[in-house]
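Sharing a structure with you now.
For this depiction, one protein chain was excluded, whereas all remaining protein chains were kept in their positions.
What follows is chain A.
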Amino acid sequence: MSATIRESAAAATGPGPMIKAAAVRKSYGRLEVLKGIDLQVDRGEVVCLIGPSGSGKSTLLRCINHLETIEGGRMWVDGAVMGYDLKGTKLHEQPHAKICRSRVEIGMVFQHFNLFPHMNVLENLIEAPRLVLKEKRPSATARALALLDSVGLADKAKAYPRQLSGGQQQRVAIARALCMRPKVMLFDEPTSALDPELVGEVLKVMKDLAASGMTMVVVTHEMKFARDVADRVVFMDDGYVVEQGTAQDVIGDPQHERTKAFLASVL
């Protein structure tokens, strides 16, 4: 399947880490949600973010592609500070157009798919390549169809999202993100909204993507997926990174009390 997927992961080379967060802070009003996060994701690495609900996993993911502004620290993606320009000693938020350009490199998959319901599957896939990359319809369509094929939905190009099962919708959402040829993919609980029997088909696509060398950050409660696929597991709680390491270490032999308590509740 992964000829097309592999192509999009070709950018996994280059100096330095793909994502680096240094002392990242974020508050909503008076509620501090990220309390100084340090995190590094290397090129081609698959990192699973786990932790209790409300611990700030989604917020961290959304800070990576600047869907949320940050209030302290710094976030680098592919060697560049995400969302800000350094002028003198101050970080100035970038113009919207520049942020949009950076986001092209970062694919994101949401818990509730967020497909565009007024467009069919093919239109969902080629919309951003045409609007943002100014690509011609034939070449965007060719890549979209190849990607649909690689996620096993070649026959659904003309279907509307609401005519698809949750698992199919999420696979379309993954293909839609890949259509922009991102260098890194962010997944926010991609299987949490799915019926149990549909989880497998989505995880399979994600496994293939990981095998193709894509850099991935995955917020998930699927411990088996983390064990099988993740190069590293990061446990977050209450706005901090509490513990990280290989899946074997963090899930198999957690050191921290909070990690143990969390794992006991999900396993």
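In this section, a contact is a pair of C-beta atoms (placed from the backbone, for glycine too) under 8 Å apart; a residue touches a chain by one contact, two chains touch by 3 or more; residues count from 1.
In the analysis below, contacts and distances are computed from a predicted model.
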Report task. If you had to name the missing chain as UniProt does, which of "Thioredoxin reductase", "(2Fe-2S)-binding protein", "Acetyl-coenzyme A carboxylase carboxyl transferase subunit beta" or "ABC transporter permease" would it be? Result -> "ABC transporter permease"
Query raised in the report: For the chain left off this view, which of A:23, A:80, A:100 or A:154 is in contact with it?
Result: A:100
Report task. Out of A:76, A:116 or A:240, point to the residue that touches the absent chain in the complete complex. Result -> A:116
Requested in this report: Considering the whole complex rather than only what is displayed, give the residues of chain A touching the chain that is not shown.
Outcome: 65, 67, 96-97, 100-104, 106-108, 110, 112, 114-120, 127-128, 131-132, 160-163, 176-177, 180
